[in-house]
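Excluded from the complex is one protein chain; the other protein chains are retained at their positions.
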Amino acid sequence: MTLLVVEDLHTHFISRDIDNRTRVAKALNGVSFSLDAGRILGIVGETGAGKSLTAQSVVGLLRPPAKVVAGSVKFEGRELTDMPQAELNKIRGAEIAMVVQNPRTSLDPLTRVGDQLVRLHQIHSRGSQADSRKRALEMMEAVGIPDPESRAKSWPHELSGGMAQRVLLAMSLMNAPKLLIADEPTTGLDVTVQAQILDLLRDLVARFNMATMIITHDLGVVAHFCDDIAVMFGGSIVETGPVAEVFAAPLHPYTRNLISATPERFQMGGAKALGGQPPDLFNLPPGCALQSRCAFATDTCRNPVPNIEVTPGHFALCHYAGKLDAEPAIEVRA
Amino acid sequence: MTDATPDTVAPDKAFVAERSRSSQIWNRFIGIVRLSPTAAVGLFIIGVFAVLAVLAPWIMPHDPVAAYTDRVLQAPSAEHWFGTDGNGMDVFSRVIYGARFGFGIAIPAVLLSLVIGVPVGLIAGYRGGMLDEVLMRFFDGLRVFPSIILALAVVAATGQSLINVVLVLGLLDAPVFARVVRAEVLALRSSNFVESAVAAGNPTWRILFVHLLPNAIQGAMAQTAVRAAWAVRISATLAFLGVGIQAPTPEWGAMIRQGAEFMVSGQWWVALYPGLALILMVFGLNLFGDGLRDLMDPRRRTAS
Partner (left out) sequence: MTAPVLNVRGLSKRFPVGGKRFVNAVNGVNLSIAPGETLGMVGESGSGKSTLGRVILRLTEPTEGSIEFNGHDITHIPIGKVRPLRRDMQMVFQDPWSALNPRMRIRDLIAEPIKLHMPLSRSERDDRTEALARRVNLSTSLLNRTPANLSGGQLQRVCIARAIATDPKLIVLDEPTSSLDLSVRAGILELLAEIRDETKAAMLFISHDLGTVRMISDRIAVLYLGEVVEQGRAEVLFESPAHPYTQALLSAHLPADPAIKVTRHVLEGEVPSPIALPSGCKFHTRCPVAIDRCRSDIPPTIEVPTGQQARCLRIPDGGNIIQRKEPA
């Protein structure tokens, strides 16, 4: 069941600088994707590609000078982009839950952990304090926090990174969300703790049948915990499709470079074709944003770029999607 | 949840070439007004006084120390816009000329404060420990002392002169800059670029003056306008008390002193106009100092 449909989303940063010039940064340029219940979508991209911004645009958490200037976001058929804040507030924290980076700084430092969970529940439900407390303990157990009764009395600064992340997850579950957005949920956590959190996340998604979006820069996380992948660059989704397919046969030049740069495939000596300047969002070129650093760029690339479905469910935003010369196959180093 | 602007890497050079020099200046002005109306207003006021100070000899209708003995204590008129004072001198010209003293005292005093206060703040902040304690306690002591009394004492001891007033003010205000710089250094000294500089093999003096100073000076810069306002005010107060500046020098404080006697007998213009000038200049400096912070923060953009 499709819970979220984002269509042609455009978000711009509009401001004036000290020389009184209007400057427009086109941070999201026609982002479209959908989320189904029980499936996990992994969004990857470099800094500035627009991953976090997409999440914020979807749930209406943009502050000036950022604005959604075009496009639609439909959650269960309801349009979110023009919804008044009061109504959005009912959905946020309840039906749509968001877990962010830096778990320790996302918690209110002056309130005990258990009380924060209860508070969040009370905002959205009509139950009693006792009901909320009970649910808080249940959720803390669900996320694997040992000894929830005494943990609930902790202050945020007493928690380790992994524990704080579990608390944030518990918070997001308090109101039985249908859609979960996790922005870099494991960045900054130890690898051994990361493993625990990801296992937990997958378990929760299955149990509660949530539609889930994970934003990350770690391809390993996407490879093993996500069902679908969306690769972002310069404010657009340049490739999207089932994880196994995209990794095995990437279509977009950017994705191909990204995958070939991973330790599992990288051969020393191959770095010349990779990387380059991030796109200047104030001055995007006409057509494809990757032009200046793409090995396959031609004059055609200055024209508006089509989103081509090369195989069912596998899209690439490139004039030459599916038609690029076969390179030597990207080998996996044993 | 965030109002971060995306990174730009390449400055858009194309833009700059399009505008003529004068429209660039005008637009920079509009940009400043939008970013910080406070700073713009303050800047305007200071600008007016600066123009007066510089162009004084050409715009004063009368010689500021020319005494028209036949026109003593005349009310404002077409000939003397602000009237004349007890010696028959034109108040308007004297007020204009007085702007020179405002700047002439404030600027050297603030510079002196910076020269003393900044290095002390740098060293105290970086070294910490006993040195920090001693320096800061000494400066705290200076701050606690009522500045007027101290200034009076110094001038009484060293004699009436403008230089002494400037020196005293410079010394008295140094602690403020030392504190501000010290606070920034405390925050910066454990930052990565300082560690990187140490790792590269920089001796301590280079760390202080090449690395820390340019980065720690921002707070001090924002303070300069405010401290300049203080210097103007204090020097006027001192002159009012008869210290440092003697009549018939056309300094606003001295003028207010002379004019105070006449307030009671109804000749209000002698003290009022220099008083207004003083208030306005201090106000302008304070406004500018306040708004400077907004201007200097490169992340501030007004949404349009």
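The letters A and B name the chains in turn, as written, and every chain counts its residues from 1.
As a working rule, a contact is a pair of C-beta atoms (placed from the backbone, for glycine too) under 8 Å apart; a residue touches a chain by one contact, two chains touch by 3 or more.
Quick caveat: nothing in here was measured; it's all calculated off a predicted structure.
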Original post:
In the complete assembly, which of B:Q24, B:N215 or B:T237 touches the absent chain?
Top reply: B:N215
Original post:
Considering the whole complex, which of A:M83, A:A176, A:A223 or A:L324 touches the chain not shown?
Top reply: A:A223
Original post:
Which of A:A261, A:A297, A:V310 or A:L324 touches the chain that is not shown?
Top reply: A:A261
**OP:** Can you list, in ascending order, the chain B residues touching the missing chain?
**Re:** 7, 9-11, 191-193, 195-203, 206, 210-211, 214-215
Original post:
In terms of residues, what is the contact footprint of the unshown chain on chain A?
Top reply: 46-47, 160-163, 190-196, 199, 217-224, 243-244, 247-248, 257-259, 261-266, 268-272, 274-278, 332
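Basically, only the chains that are shown with their structure count from here on.
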Original post:
Measuring from the mean C-alpha position of chain A to the mean C-alpha position of chain B, what distance in angstrom results?
Top reply: 50
**OP:** Enumerate the contact residues on chain A facing chain B in the complex.
**Re:** 13-22, 25, 27, 47-48, 52, 56, 61, 63-66, 100, 277-278, 280-283
Original post:
In the complex of these two chains, what residues of chain B are touching chain A?
Top reply: 1-3, 5-10, 12, 14-15, 24, 27-32, 34-35, 295, 301-304
